[in-house]
Structures are given as structure tokens and as C-alpha cells.
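In this view, the complex is presented without one of its protein chains, the others remaining in place.
Then we have chain A:
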Amino acid sequence: MFTGLGHHLRFLRRIFALEIPSRSVPLPPFPVPSNPFSVTLTEAAVGSLLRPPSFYLHRMRRRIPTERIQFCTLTAQPEHSDASPYLSVRIRCLKRDADMLSDALLCFGANSASMDELSDSHDLDEIWITCIFADHQDVHTCISQAVGSFGLNYVPKYEISAGKICDWTTNVQESFHPIEVVTGLWIVPKWREPPDLQATNIILDPGMAFGTGEHPTTKLCLMLLHRLLHGGELLLDYGTGSGILGIAAVKMGASSSVGIDIEPQAVISARENVALNGISSSKMSVYLVPNATGTSNADEETENPEKRTLLGFQPDCSKGKFDFIIANILLNPLIELAVDIVSYGRPGSNIGLSGILSEQVQQIKEIYSQYLENISVSDMEGWACIHGTKKEKLDM
């Protein structure tokens, strides 16, 4: 019976030229006859076959996703904590159905759906949609549900391939170039040469953490540091990401920096960058801290030995010690953690806050005006940075 069905499938494959996924890809274990993709002898299905000449189908079938293989350098990339493989599916359909099909696919479980704009489309009026699914998902069911949901009258052909992490991380890394933030201060990615060896160069390998120097908020914070640091300060980089602000402070003359972040990946990246810039860990130390708001991963952290090496910050000893605090995060954390952020500074210390849009400045000002005075705002390209000094007399 099984061989009979297998034979039936092979027969179908030839007649309908369907890309019935081969066994190497995760599938429902048995090609069930009620699978809507295998049979529907409708007029439209046969029609769509007869319309394009047969050489089309051969060309389409032989179209291996070569673009992906070329980018995958397969170097020894460190395994990131959320490095999960994913499934990439290329679906072919008519242009007029593409929008609806993408939306339907998103509703039924696809993580994303992208459409390339083909300016010179030799594929007549058909277009490719590239969908990304999580590794364990049932692509078959999702596509059939999506197609059924808005009554598509033909069966779109598709091919599945497994995607690897290196496919897209190398792409992104290639786009970083050295940037001059203020005169004499350059941010240089690890794999490029500094254009000006005399200037202050910060060498970075951001990896999966935030802070390449390109973003307006990073630039605003760096300009603030450049303006206000005169030397010998103790700086706290709250939400350090790649460590860029802490490192910049040390290079500009601060006596030492401490960086803290809730993401283990950020702490690892930051420590690597500190070493890359030749700064000793006594001058700049980076720690993982628990997420003070919402979900607490306390159990997870103590069980995981790797994470334990990242811990070590003593919040109680550090309160009221720092001369400069810089926090480039997001609106909600800045509001929720206002008391925490301000508590680390000594009276009269400088506090810089960023990662907010210009329209969010008012909310921050309202909350922080009880702790800070001389509040000033600088902005760039719709992003803002707020600076103030901690009030002398505060009950904290």
C-alpha cells in the first residue's frame, strides 16, 4: 500500500510538476492523500500547467537558492545563545495575489514574508515570495491554510531550504564602515583599518549587541561625553550593549568605567571590545545584571555556569559613587528604572539619557525633573538625548 502511494506521488510529481518536498526536510510522516497539495484536478490547476511552457518548470525546479550559499562563509562563528536554524521557503505565485498571500501566510504562522521587486521580470506576471518559518513548523499546513483562507484558485509551487545563522550575520557585518563622530574621534569596525591613526580610535566588534556608532543616539551620547568629560571621572554605562560608551569614556580621559546590561550576549561583546581596545579590566569592567523589571531569569542565571562568570556587580556598594551616568536604552525602561539609574550617581553628577524619540522627551522630563536639575536636550534626526545634573539634596 505504501509503495502504491509512493508510486502515485511520483506519477503526480511528473504530471503536476509539484515540488513535493523530499524526505530530508521535516514533514508530516506520511504523505496523506487528503493533502490539498497533492491532488486537485481543477480546471485552473491544469490550466496553469499548460500555460507556461514545460522548459519553465525545469528552469524553476533547478533554481537552487545559490544567493544564500554564496553569503554563507561557514567560518567558525561563535554560537550565539539564540542561534536557531530556520526554514526558508520560496513560493511562486501571480503578482496580483502576492500581497494577499503574504498577509495570509503571516496570519497562519510564517515569521516573515518578503517580496523582491523584479524590475525586468522575465517570469511574466509571476513573483517569488520568500518566507521564513521557525525550525519546527509545519510549512505544508501553513501554506495550505493560507491559500485556502482567501480562496486562491491555483496551487502555488514552493521549495523549502534550511537557513543558517551565518547566512545573514556576515551580510550585516559587511555594511559597517569607520565613522568620525566628532573631530578626532573615530569608531572603526574590527575588520577595517583606522583612516586616521593620530585620532582617538575606538575599535569595535558589535556582534549581536547594540552600538556600532552609526545610530544617532550613540552619536549624541558620544558628543555629550566629549563635551563634558574632563578627566578622572568614574562612569557608569547603564545598558552598555557593545560597550562603546564606556570604552569611549576611558579613551577620553575618565579614570574608569563600569558597564552593566541585562543581555548576556551584550556583556560578552562588551568584554571582547574592551580587550580589543587594549583597556585592562581594572579600567573598565562589564557585568550582567538581572532584569529589574518584569520577567526575572534568576534561576536560569545561577544554573548556567557560563552566565555566572558574567555576574559580579555589587549594586549596594556602587550607589552614590559615580560621577557620570549614561543610559542609552528605551523610553519604558528609562521611566521604570529612573530611581535605580539616578541612585548610582553622587550628588551633582552628570546624567545622560538617550534612546528616545524627540516626541518622547516630555515624558522623560516629567519623571526625571524630580531628580535632576539643569535639564538640557540635544537632538539629531528625530532622536534626542537629555542631560541633567543630580540634585544635591535628595532622599534616596
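As a convention for this text, a contact is a pair of C-beta atoms (placed from the backbone, for glycine too) under 8 Å apart; a residue touches a chain by one contact, two chains touch by 3 or more; residues count from 1.
Here is the rule we use: contacts and distances are computed from a predicted model.
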Hidden chain of the complex, named as in its UniProt record, picked from "Pyruvate dehydrogenase E1 component subunit alpha", "Large ribosomal subunit protein uL11m", "Golgi pH regulator" or "tRNA pseudouridine(55) synthase": "Large ribosomal subunit protein uL11m"
Chain not shown: contacting residue from A:Asp138, A:Glu214, A:Asp340 or A:Asp379: A:Glu214
Residue among A:Ile356, A:Leu372 or A:Cys385 that touches the chain left out of view: A:Ile356
Residue numbers in chain A that touch the chain omitted from display: 67-68, 71, 80, 82-84, 86, 88, 102-103, 106, 111-117, 119, 130, 132, 134, 163, 165, 167-169, 171-172, 174-175, 206, 208, 210-212, 214-215, 217, 294, 330-332, 355-357, 360, 381-383
